[in-house]
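Here's a structure for you.
A protein chain is absent from this complex, but the other protein chains hold their places.
Each chain gets a letter, A, B and C, in the order it is written, and its residues are counted from 1.
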Amino acid sequence: MENKIFEPKIVAFVCNWCTYAGADLTGTSRIKYAPNVKIVRFPCTGRIDFMLLLKAFGEGADGIIVSGCHPNDCHYTSGNFHARRRWISFRSLLDFLGIDTGRITFSWVSAAEGAKWAALVNDTVSRIKELGPYTDYEKVARYYEEEVNHE
Amino acid sequence: MNEYQTIAAGLLSSGTAAMVIGYSEGSAKRVRPVFFTRPEEASTLVFDSRCVQNIAVYLTKKEIRTEGKIAIIASLPVMRSIIQLASEHQLSEEKIIVIGITPSGEVKQFNGFDALDAYVSSTTIEIEARYREKIEQVEKMTLTERWNFWKNELSACFKCYACRAACPMCYCTRCTVEMNQPQWIPVPSHTLGNFEWHIMRAMHLAGRCVDCNACAEACPLGIPFNLLTKQMILQFKKDFGGYNPSLKGLNILSSYLPDDKENFIQ
Amino acid sequence: MARIGVFVCHCGENISATVECDKVAQAAAGFPGVVHSIDYKYMCSDPGQNMIREAIREKNLTGVVVASCSPRMHEPTFRQACSEAGLNPFLCEMANLREHCSWVHEKGEATTKKAIDLVRMMVEKVKRNQPLYPIRVPVTKTALVVGGGIAGIQAALDIANGGNKVIMVEREPSIGGHMSQLSETFPTLDCSQCILTPRMVEVAQHPNITLYTYAELIGLDGFIGNFKAKIRKKAKSVDEKICTGCALCTTKCPQKKIPSEFNEGLGKRTAIYVPFPQAVPNKPVIDKDHCTYYKTGKCKICEKVCPAQAIRFDQPDEIVEVAVGAVVIATGFTIHQTGFFPEYGYGRYPDVLTGLQFERLASASGPTLGEIRRPSDGKIPETIVFISCAGSRDPAKGIEYCSKICCMYIAKHAMLYQHKVHHGKSYVFYMDIRAGGKMYEEFVRRAITEDQVNYVRGRVSKIYERDGKLIVKGVDTLMGAEAVEIEADMVVLATAGIANPGAEELAQTLHVSYDGHHFFSEAHPKLRPVETNTAGIFLAGACQALKDIPESVAQASGAAGKVNILFSKSELTREPLIAVVNRSAPPEYSTCVGCFLCQPACPYQAIEKEEIKDRSGKVIKTVARVNPGLCQGCGTCVAFCRSKSIDIQGYTHEQVLAEVMAVLEND
Partner (left out) sequence: MIESYLLQSSSLTKLFNKLIETRHIYAPVKKGMVTSFNRVESLEEVAKDYIQTTISAKSILFLRNEILFHYKQENGDVKIMEPDLQRIPELVIWGCRPCDAKSFKSLHSVFNWDYKDIIYSSREARSAIISFSCNQADEYCFCTSAGSGPGHTEGSDILLTKLKSGDYLAEILTEKGQLIRDMIPAIFETPSSESKEDNLARIPIVFDTAGLKQKLEQAWNSELWITQSMRCLGCGACAFVCPSCSCFDIQDEKHGKEGVRSRCWDSCGFSLFTRHTSGHNPRETQAERWRQRIMHKFSYLPDQQGFTGCTGCGRCSRACPADMNIREHLAALINDSTSPENRVA
């Protein structure tokens, strides 16, 4: 197990109209990227609950990508603006708590930016690989393991 | 009788108010909230620096019911809470008389929320120096030190929810921690459950917290989770240019500016 | 218990080349709740869809996951297939194995593992899906057209000819818009009014069109199919029903020095006036700001001379409320006035004109009856300079965009001048000539070659007056940036086209988005150019971006087509992927506490207040309610709601959390 190369688990929260479509374009353009990232689709970045980021870390995610439409391009006019405020405050709170915000990539990827999506994923994967597994948060989530491991 | 006692007694004897909420002497040199309906009780009212419990919390409780108006002895944080609650459609102007006592000790009776709003808007929420220093101390730590600091502090929490109960802004009838489909926040008071509870609490108070400190005062374990909301207020002042409850403004997280600044979105 | 079917598609080799589809199907078969799991070459083919239909029937599936291409591609296909087999279409989800996996990763264990994770995620989601039913809303088959320029006229006529009712609101006393001010039109040089006036009359006479001129839209509530529009009909001070349109009043009005809007200030009008002879309706209105009676309480000459006794000084503004099912915004544009340009004299020189002013000079119905004469002294200009891009494409002036119509109308202006002043000399200063369009380039060429218009590529830095002449200083960049100085008698600035004043306010009234220049935003710059992001509100003409007449007309017909499609059914069905505020039994009724902080977060004003009352009618609780007609399903309110009392169908808390948990699950 120890000899295995660290393959980070990364979950991406993306909006349906821009980044999800952008990732579709990456596919249709056959641009390759690392398979570590798995996409969860949302109607809009405005829908992404901050609790989901914590849940992802708790379930063992080593990194998170949050991505949606560029400012002014939101399918719903302003969902991404609301999301941006939410991330500005949430990110600062996490940082204050000692939760590694360097493991969260926030980005705007439009439906036309298939190449940007691939680059974003690859950058995130290599950055997380350098950081190593994120265990701080997962450990408190799996607090019981210490007690039950001996079984 | 002093000024606020006289006003309170007057409101009750004239029938203008049906109940007065204020503070009186409690046990062991503490003060406690009181609710009275008879003018003669007004002489037991006290107001001093010990009155840190935010009694605006009672205004939204279904247990506090009267047919008539409620008069409330309101410190500045209580006044702020009333404005914030009013902006969230939780209080009706016709039911409340505010006997405000300003930080300088001036007694001000407010007719209507607009007048109260004008007064509250003329003040600003400033984080006390001792908390600012503590926040800076935490901010100066390395990421790991910060994590360990909070892990140590928050793991002590046994989730009595006194912080929630003491907060006038936590008036939801079903708190998200009580939601079990899905179970967002683990119920047990283990470190994860505590982290998620306090993170969520801070986020839900974002732009709503009036910095009264009642939550921290209520905590039987002295956990400094109030630093989270205080840090947030400092951050909001920086990021969104100001922070004050008001009937006119919009909540920070349910509004936005097209040119909000950030430096982390790629 | 859930009975989920998983259908893994090879997509020929598109998926199977890098993902081991059989392994994915095998793994999925082991997921809790999965009772059927197969892989097949083409799930979207007829036999593939049949497999799904059969499995639903035979195995009583409660949910289907098709692991194939992007849901943006085939979700409707597979949902339809499920529906045909009796499964609610919203119990079908797709795992995107092609665009998000097989096409972007190399063949290998990790790729197949990711495919399995994606399928697991969708299985966990679909277990929590609920049957959903399309939302039906009735449609009021009346359209509101805001603006009576050529775009509004075209849209109104097309909608009305499609058999639907139209209410047209025009701010000015007459419809016609800017097109009615034009002399000739490019690239054909046919007379603008000759082609426009019949359309205006048709609007006035169309049985399906109700025309409100001198009126403004002041409010719009509701949602697609069911809007309520509030219109203020400004008092015209003339009883339209009685007025015969004889215009005697306009000849007798003592106020004769009011600059005429129609003539761009180059002519004068009276206080009671008809903006132009072909106006529709051709009945006067009293301009209260200039009328002697309204200002001083004395005069009433018009009342005395009116043979029909139609003057009504005490007429009030009237507010009418109309129910409409769709709105077409066609409020047009305006232009910068010469005062905007310090380098060209801040509008101080009377012979520095805007393009629209030149149109009025060149128009047979204009103040000079079509003769090109200087406003200052009435002389015919011997030398005339046209300056393009006055303000446009100039970030320093705050306008980055090209006003699009100027290159063509400058060519037209220069030609008209040359046709009318044979010995005159005309110059055009330009940056680039943008003449994309049918017969456009040929038209500009004609100006240069046949009409000897001098095109100078360069900018004009300054205009000043010397001995009654306008000195135009510029450079000719094609002659090696040589300084050029022309002594002109008249200068015409092709000033930038800009959004109408009040466009921002109107956008807010209509709840549609607008850009930084206050032009209204289309829903998609390419694929939805006539829709706004607010369902049921469409755009036509220059209010969206500067455009010429054929483009405006085309967009107007497009918008009208959209409206007629919308009106072709009596009920509207919409995808039910909308937010819902929970309701429960008493005494709670809902976990919503009615803080309404979600209201400002909603881009569609879809969140309403609902009062929950007891039997005696007493309000027990006020809670939020999402109007299903207005909600577009972004879910911003859902993430914002503290008590998690709002959820969004199709992306519920249970679903998304289960997805996150499942995708991170360790094997």
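Heads up, the rule we're going with is that contacts are C-beta pairs under 8 Å (C-beta built on N, C-alpha and C of every residue); 3 or more make two chains touch, one makes a residue touch a chain.
No experiment lies behind these values; they were computed from the predicted model shown.
Participant: Using the touch definition from the header, name the shown chains in contact with the chain that isn't displayed.
Facilitator: Across the whole assembly, the hidden chain touches A, B, C.
Participant: Considering the complete complex, identify which of C:296, C:449 or C:666 is in touch with the unshown chain.
Facilitator: Among C:296, C:449 or C:666, only C:666 touches the chain that is not shown.
Participant: Which of these touches the unseen chain: B:80, B:159 or B:230?
Facilitator: B:159
Participant: If the hidden chain were put back, which residues of subunit A would touch it?
Facilitator: Output for subunit A: 58-59, 141-142, 144, 147-148, 150-151.
Participant: Please give every residue of subunit B in contact with the chain that is not shown.
Facilitator: Against the left-out chain, subunit B lists 26-28, 30-35, 53, 57-58, 61-64, 156, 158-162, 164-166, 178, 183, 186-190, 214, 217-218, 220-222.
Participant: Could you list which residues of subunit C touch the chain missing from the display?
Facilitator: Counting only subunit C, the missing chain is touched by 30, 32, 584-588, 661, 664-666.
We take it that only the chains that are shown with their structure count from here on.
Participant: State the pair with the higher C-beta contact count; candidates are B-C and A-C.
Facilitator: A-C
Participant: In subunit C, which residues are in touch with two or more of the other chains?
Facilitator: Residues 601, 640, 653, 657 of subunit C each touch two or more of the other chains.
Participant: Counting only residues that touch at least two other chains, what does the list for subunit A look like?
Facilitator: 50, 55, 72, 78, 82, 86
Participant: Please give the residue numbers of subunit C that touch subunit B in the complex, ascending.
Facilitator: It is residues 588, 591, 593-601, 622, 640, 642-645, 653-654, 657-658 of subunit C that touch subunit B.
Participant: If you look only at subunit B, which of its residues touch subunit C in the complex?
Facilitator: Contacts found on subunit B: 88-90, 171-176, 179, 181-182, 184, 204, 250-251, 253-255.
Participant: Going by the contact rule at the top, pick out the subunit B residues touching subunit A in the complex.
Facilitator: 135, 138-139, 141, 143-151, 184-185, 190-192, 195-196, 199-200, 202-203, 206, 227-228, 231-232, 235-236, 239-240, 252-258, 260, 262, 264-266
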